[in-house]
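Shown here: the complex without one of its protein chains, the others still in place.
Coming up: chain A.
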Amino acid sequence: MNTTDLATYNFAYLDEQTKRMIRRAILKAIAIPGYQVPFASREMPMPYGWGTGGVQVTAAILGPDDVLKVIDQGADDTTNAVSIRAFFQKVANVAVTTKTREATIIQTRHRIPEEKLTAGQTLVYQVPIPEPLRFLEPRETETRKMHALEEYGLMHVKLYEDIAKNGHIATTYAYPVKVEGRYVMDPSPTPKFDNPKMHRSEALQLFGAGREKRIYAVPPYTDVVSLDFEDHPFEIQTFDKPCALCGAKNVYLDEVVLDDRGGRMFVCSDTDHCEDRCANGHRGHLAYNKEAAE
């Protein structure tokens, strides 16, 4: 028997009706920036929390000509990123890349690439809890009403608590933003370092929450403003040292423990950005030195 006679997956795993349903939700989400659109989230061949929402959004927008990049905490080579990339290679046979500028679709878990995204690219976020008000107001009926009536005082109660407890706004990830002056949105657990990159981004940003069954979006060139107080303005994280491998400054760094004697290094969380810089001859103080090794 010829292998082509065997039943195979539909292109990009989901059936066409499901993709239509998800595309409708995406279109609605784009039409109302920051609004959480409910959708009939499907079971995916992976557990909730591993990016079922992001995978469904990617599957719905993926075409045969797309080039896919998947990152997990900025890295292209960790389990989640590798598995999802392999998944789409298998079920859609699309080209994949680790290069930010070559990708047309970038599915991300909790980072925005350091390299500026450009028009035509789409960033797909995996979202665990889409509701920014959830931890303050447990009732879904109430939070929906609060969004509808634009009652966002509660969001500032959270920031107030931060300052009262810590002297500054201690929220460092999932930092709430206001989209296009209307909806308050949870940018998924990206570090607040990445919030300014969302503002008037040229790329389309889509957010999928599989377990919570919500899709929301930030269309290109949309205002995304982080919430703050007049006397405690929004600030991003800063690092005292550059990346130990590529020497990059003003990027988001991960801490890597080197030994059990307190040794540690700080390296770019965006692996592609780091490799790119190393290839172009940038060196940090712990960079691998080929000549010295030989």
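FYI, a residue touches a chain if its C-beta (ideal position, glycine included) is under 8 Å from a C-beta of that chain, and two chains touch if they have at least 3 such contacts; residues count from 1.
One rule holds in what follows: contacts and distances are computed from a predicted model.
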item: Per UniProt record, name of the chain withheld from view ["Fe3+/spermidine/putrescine ABC transporter ATP-binding protein", "1,2-phenylacetyl-CoA epoxidase subunit A", "Sarcosine oxidase subunit beta" or "Phosphonate C-P lyase system protein PhnK"]; value: "Phosphonate C-P lyase system protein PhnK"
item: Touch criterion as defined above, residue of A:R42, A:R144, A:R182 or A:H232 at the omitted chain; value: A:H232
item: Residue in contact with the excluded chain [from A:I163, A:V225, A:M265 or A:L286]; value: A:I163
item: Touching residues on chain A - with respect to the absent chain; value: 136, 145, 149, 151, 153-154, 156-157, 160-161, 163-165, 228-232
